[in-house]
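Only a single protein chain was left out; the remaining protein chains are all shown in position.
So, chain A:
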Amino acid sequence: MSARRLTARLVGLTEQHPYTAAVRAHAGFELTNSDDADVVVLAVPLADRPAAVEQTVKAGKHTVVHGVLAEDPDQAAELAALAQNQGTVCLPDYHVRFQPAVRAARAAVAAGRVGLPWNVQGDLISSDTAAKPASLAVHAIDTVRALTGLPVRTVRRTDAGSVLLLLLTHDHGVTSTLAVGHAPGAATHRYRISGSHGMLDVDASKPAWAGGASMAGLLTELHTAVVTDRPAELSLDDAVAAQRVLTDVRTAEGSTA
């Protein structure tokens, strides 16, 4: 960890929110209420979000955005482009890809330990019955993209109420299937990657300390990108890509289905 601490301002996050604890616990950050903060973590209602993102990015802040950037994916894409031009480090809060079991799985897949992947199955079933399946879905979609390194080409959706089922296709004939939603008492979060030479079962609800670690991982990615000037492994473009999978089948990263 670099010695340089970044000041971070949290907007819209309660004291109880896990991100608040994660920022507080992270050696690379120092909480502030000042407008001079290096980093802004935005968790504002969707209606206010595009303006908030625009203002923060234009102010030259490094930013973490909770949720989609804007309801309209085209507007979201404009905001992502704005961030790109501004040269600041702006990330969606896709922390699952930094979850310790997922991180190990990404390394294993990239090292060929299951051979050529041909299918991913994922389940993200939350016990929070207020959670919107679509809001959970972007995390699962991002995780599949991170695990395989492959964009989503086509989407088939089945809405079963408290559960949303997504059948995706990627390049090279790779398919994935994601079930996202909620049920009282549920805590299922897992990914299974089938490959030409093996299969990898990843329980993303383990180990017990992993929830905090995934957010810490995202914060470390942000911190490293800011202090070393190397690009972060994800950007607001990833938020737009995941959103398009849900909102616009035809333009899902070049989909024709």
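Criterion: contacts are C-beta pairs under 8 Å (C-beta built on N, C-alpha and C of every residue); 3 or more make two chains touch, one makes a residue touch a chain; residues count from 1.
We take it that contacts and distances are computed from a predicted model.
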item	value
Chain not displayed: protein name in its UniProt record ("Gfo/Idh/MocA family oxidoreductase", "ABC transporter ATP-binding protein", "Protocatechuate 3,4-dioxygenase subunit alpha" or "Cytochrome P450")	"Gfo/Idh/MocA family oxidoreductase"
Given A:Pro50, A:Pro92, A:Gly195 or A:Gly217, the one touching the chain that is not displayed	A:Gly195
Given A:Arg4, A:Arg24, A:Lys58 or A:Arg156, the one touching the chain that is not displayed	A:Arg156
Touch criterion as defined above, residue of A:Asn119, A:Ser135 or A:Thr220 at the omitted chain	A:Asn119
Residues in chain A touching the chain absent from view	114-115, 118-119, 121, 123, 125, 156, 158-163, 165, 167, 173, 175, 177, 179, 181, 183-186, 188, 194-199, 201
